[in-house]
Each structure stands twice: as structure tokens, then as C-alpha cells.
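Only one protein chain is missing from this complex, and each of the others stays in its spot.
Note that the chains are named A and B in the order they appear, and that numbering of residues resets to 1 at the start of each chain.
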Amino acid sequence: MSSLLDIRDLDLTLDGRIRLLRRVCLQVRAGSIVGLVGESGAGKSMVGRTVLGIAPANARVTHGAIVFDGRDITRLPEDERRHILGREIAFIPQNPMTALNPVARIAPQVTDVLRMHLGLDRAAAKARALKLLTDVHLREPERVLRAYPHELSGGQRQRVLIAIAFACRPKLIIADEPTTALDVTVQKQILRLIRQLQGSCGTAILFITHDLGVVAKLCDHVAVMHGGRVLESAPAAQLFGWPAHEYTRALFAATPRFDRPAELLKAVPAALTQRLAEEAGALDLAVRGHGG
Amino acid sequence: MSASYILRRLFWAIPTLIGVAIVVFVLVRVVPGDPIAMMLPPGATADDVGRLRAMYGLDAPIAKQFVVWSGEVLRGDFGNSISLREKVSALVLGRLPATLELVIVAVAAACLLAILLAISAVLFRGRWPELVVDVGTGLALAIPDFLWGLLFILVLGVLLPWFPISGRIDPTLDFNPATSFYLVEALVRMRWDALGNLLHHIVLPALALALPLTAALTRVLKGSLIDAMNQDYVVLARVKGYSRTRTLWRVALRNALIPTVTLTGVQFSFLIGGTVLIEYLFSYPGIGNLAIAAVTQRDLPLIQGLILTFAILFILTNLVVDMTYGALNPKVRQA
Partner (left out) sequence: MSPFLALLRHPRIAFGSGVLVMMLIAALTAPWLAPHDPLEQDLLNSFQLPVWSGGDVSHALGTDSLGRDILSRLIYSARPALIVAFVAALCAGILGTALGLAAGYFGGRIDSAISRLVDIWMSFPSVLLCIVLAAVLGAGLHTVVIAIIIIDWTRFCRVVRAETMVQKSQDYVASALTIGLKPAHIVASEILPNVAPLLLTLFTLEMGIAIVVEAILSFVGLSVSSGVPTWGGIIQEGRLYVNQAWWLMALPMACIILAVLGLNALGDGLRVAIDPVKAR
């Protein structure tokens, strides 16, 4: 079974000099949930953004391909790419407080994708929007549709964003740390919601996070990133049970454990980080040697 | 923006108006150059002068004059113009519609132009349209509207006689309006010939008046648009599949207008002051033109009435700008 999303040896270069992504390889099968973990700055967000086409303006794909549903979207012209986005690939952003248009009500922000990609008329779109808001367990969906973003809480806004993401029943959703900005109690609810919707829609999800606990509960497959590289990629059970890469093991060791609260916190050893950086540097040199 | 808010704002405007009235009142009476003496033929006796002065109430002490005048104003009586021998209120109200039409056309033109220019500059960032807009606004800001008016007269009125350079309407045109709102009447009565002629006359003065405002608006709006385009909600719009153009027009513009109104709000009331010179330049029969005539004639009652009128217009303009801000920014409305 070929993958829905196949990222092959992707290089992302900033200003022609700094490598943000180094030969990243990642596959997402249709209907599965893939977790992408790593420290801040590891490049996991950048992977998601590159797929969506919203990487920084001065960052360029200098090697490799992103093949979605058989087509390399890095080579597609702008307008074709736009048709895929929103309809087949959607996005759940990290910060619900800033991701919604503050001067527009919720209704047009949900119905716009419905009308743009599904061609629904106003009444049909509104009805569908109501159903979507109900699906994400928002109480008084009518009131929410008429509200402005600043009248809703963070959790409510995140549910709206999730509704928008699932609106056109996309094949793939890229969730960029969707629970990081929320309270712990709300986090659990949102995660459950995402899993429920994923199950009923059959959408594949690329779940980007630094929270290993979330990944353990949610994902079928996990990839670990550091310094713009994918260090290890395996089915969840395998990764957590028998981590292959030294860094993955160090990450697990560094995670505070609920059942051993008195333990001192362990950091990832500096020597390890140093070695990984050197490896990354060597990779850059090799690439540059080939005129990359 | 409730009714009580508006009423409160109007209430606080009163001390400002009183202050303006007092300052002008005193200032104008410190005048060297006696308007009364100017009105009488050379052979007048001191007696005649004295009687005329008493008739205009100019012989009483200043404080008493002010009290008398205030009382009359509150009753709606602004006195009589010394130079034009008519009631001040009639003169002002007769000419006010012309100025209002000029100002409204100028503001509309300024807003429209600013939006078009700013969006072009952002859409074509780094290419020549942006450069043209930047240089153009720099020039427009550096050169005051009075000079622009003169330039327009020279270039578009004389050298290339595309537009008329004086008056409001061609006097030979068969258009007898019932009110002083010529533009409105021509529209309502569907007199397209009159409408065309009126617009033809109003183009140059309105543009000259609008230019500094347009330049300021364009600059600030461009900056705000660039800021807005970097926001998360714009990223989400792009991810949803919006084109860059659609994002600018539908998402960024509305948001960018808010800080623009905040930063340039005060410029709108400057426009009111600008009418004085522009109307004079183009012989446009509004209250600005009347003001210059009043001052050169030292016509005290008329000057006072006009300054009060301008102050009221100022305050109303600021109020409208505030209300626009409330209309644009939903977060403010609950207040």
C-alpha cells in the first residue's frame, strides 16, 4: 500500500546557506496518524509548513520531493497547489488565539472553505457549518457561528479550527502542536475529539508535537527529528518498546515520570547533541560537495 | 457606539467650543483697522462713527459684548455681516452645503485612491509599482495642498485645459436647484448633464484637497497591510486555499484599516481647514472662500460665526472618525 504522503530526501535551505531540513524522509499512509516529535528547533514544524506551502518566503526546497497522492507538490504551479490545499490537505494551527480573523464572525470563516472547494450555496454551507460545529462538541453552535473570535475561549476557538480543518473531509491534516497552547484538561478533550473525527472521516494526520505522552496515546507511527534530520521512524509500539536510536532513548530518559516523581530530571547529554550536530554538519558538507 | 457615548462626546465638545469662541472674540477685537470706519464714506463725522458702532454693539466693554453675543448665538442668531449686510447664519448656511459636498467628495476620493494604491504597492512588492507609490506619497506629503492646487490649475487647467479652474458649475447651464446641495439634487433629479458639469468642476479642488490625506493614508495603510499579511490568520487563509489577491482584499484589508484609522484619524479634520485655501484658489463658493473674504474685510460677526462653524465641523469630523473605528473593530463595540 503506497503512502498518501511521501516526503523523499527533502532539503529546505534558508537564504541559500542555512539548512533547515536535511534529507528528511517521511511517509504517511492513508487513514493513519503519524507523530513527528523532537525538541524545539528540530524542524518538525518546518516539515509541516513546507508541505502546506507556508514555509518562510526566503526558504527554498533545494532537494527532494513531496509526493502527495502521486503528485510532487513542490513542482506544481501555484494555482494547482491552491486547489489541493484546503480541500485535500488541511491544517490545524498551534495558536487558536491568533489563527482566526479577528474582524470576521465565525460563520464566514467556516463556510468559506465549503463554498470555495465544495461549491455549496449559502444555505447549504451554513447548514453544513452548523453540523460541523456540533461534531466538534461546541454547545450553542448557532451562537458560535454569529460570534466574533474574541468572544470565544481558547478551547472553543481550537474546536472551531478543528471543524474548519475537517470541513471538506480532507485526505490529510497537518496538526502543528494543536494542544500546546491549551490547558491540560482541555488538551485531553481536544485529543479525544481529533481521534474521534479522524476515525469517522478516515483522514490521515501528521501530528507535530514535542509531547511524547500525546504521541504514545494517539499515533500509529512515529518519527523522531533533531537538527532538521529524521533520526528514527517506526511504528509507535516498536519505537516506545525498543527505541533504536541513541537520541530516542535519551529523549525517553529525559521525560519526567509520574511514577518516579522524586527522580532528578535528566537532560539529553551534551555529548550526544554535539555528535548529532557534527553529523548534520558533515551531511551539509557532503551535499555542498555535490553542488547541492 | 451607543447613543449615550455620542452624547457624552458632544457634551465634552462644549468647553472646547466655548474656549474657541472666547479666543476668537477677544482676538478679533484687538484689531487695528476699524471696520466701522471702513464702512462709512470719508466725510463721516465722529458722531456717525459712534452711532454706527453703537448699532453694532461695539461700544460696550468686551465682556459685556461676549455675553450678549453668546446669548444671541444660543438663540441661533449669529448677528449680521458688516461687509455683506446679511444675517451671518443665512450666509453660512447658504454656503455650507457647497463645502460639505467638496469635503465629502475629497474624503471619498482619498479613501478609494489610498486603498487602491496601498494594495497595488503590496501586491507588487519589490517591483516598480511599489516604488512609484512610495515616491509619489513622499512628494505628495512634502508639498502642501495649496501648492498642489496651484499645480493642478497650471497643468490641468491652463496648459492642458482639461478641467475648469473656478466656480462650482457652468453658469450658462440651465439648472435651477432648490437647495444648495447641487450634487445631491442633480443626482436625485437625474439631471446627468448638470451632474457631469458639477463633477467636472469639483475634480481639481477635491483632488488638491485630498492629496495630503491620500498620501498619509496610503503610507500607513501599506505598512499595516504588510503587518497584517504576516499574521497567523492570513497564513490560515492561504492554507485554506485563498489566492494572494483574495487574501489581501478579503482578509488583510479589513484588519489593516483599523490601525490606519487610528494613526491617520486626525488628518481627516485637517481637511476641513484645507478648504479655506483650496476654495479661495478655485473660487469655489463655500465657507472657506467666505472666510478669507471675511478676514480681509475685518467683518467681525462673520469671522466669529465662521470660526465657530469650523470648530463644530472639526468636532463632528473627529466624531465620525471615531464611529468609523468602532464600526471596523468589533472588539471595541461592547464598550
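Convention: a residue touches a chain if its C-beta (ideal position, glycine included) is under 8 Å from a C-beta of that chain, and two chains touch if they have at least 3 such contacts.
All values derive from a computational prediction rather than experimental measurement.
J.: Using the touch definition given at the top, which of the shown chains does the missing chain touch?
T.: B
J.: Determine which one of B:Ala21, B:Val88, B:Val105 or B:Ile153 touches the chain that has been left out.
T.: Residue touching the chain left out of view: B:Ile153.
J.: With the missing chain put back, one of B:Leu96, B:Val295 or B:Met323 would touch it. Which one?
T.: Candidates B:Leu96, B:Val295 or B:Met323; residue touching the omitted chain: B:Val295.
J.: Which residue from B:Val24, B:Val73 or B:Ile169 sits in contact with the chain not drawn here?
T.: If we include the chain that is not displayed, B:Val24 is the one touching it.
J.: Specify the residue from the set B:Leu93, B:Leu123 or B:Ile143 that touches the hidden chain.
T.: Reading the full complex, the residue touching the unseen chain is B:Ile143.
J.: Considering the whole complex rather than only what is displayed, give the residues of chain B touching the chain that is not shown.
T.: 16, 19-20, 24, 27-28, 30-33, 139, 142-144, 146-147, 150-151, 153-154, 158-159, 269-270, 272-274, 276-277, 280, 291-292, 295-296, 298, 303, 306-307, 310-311, 314-315
One rule holds in what follows: only the chains that are shown with their structure count from here on.
J.: Approximately how many whole Å separate the CA-defined centres of chain A and chain B?
T.: That pair's centroid distance is 53 Å.
J.: Going by the contact rule set out above, which residues of chain B touch chain A in the complex?
T.: So the residues of chain B in touch with chain A come to 231-233, 235-243, 251, 254-255, 258, 328-331.
J.: Under the stated contact criterion, what part of chain A meets chain B in this complex?
T.: 52-54, 79, 82-83, 85-87, 90-91, 93, 95, 98-104, 112-113, 116-117, 148, 150, 161, 164
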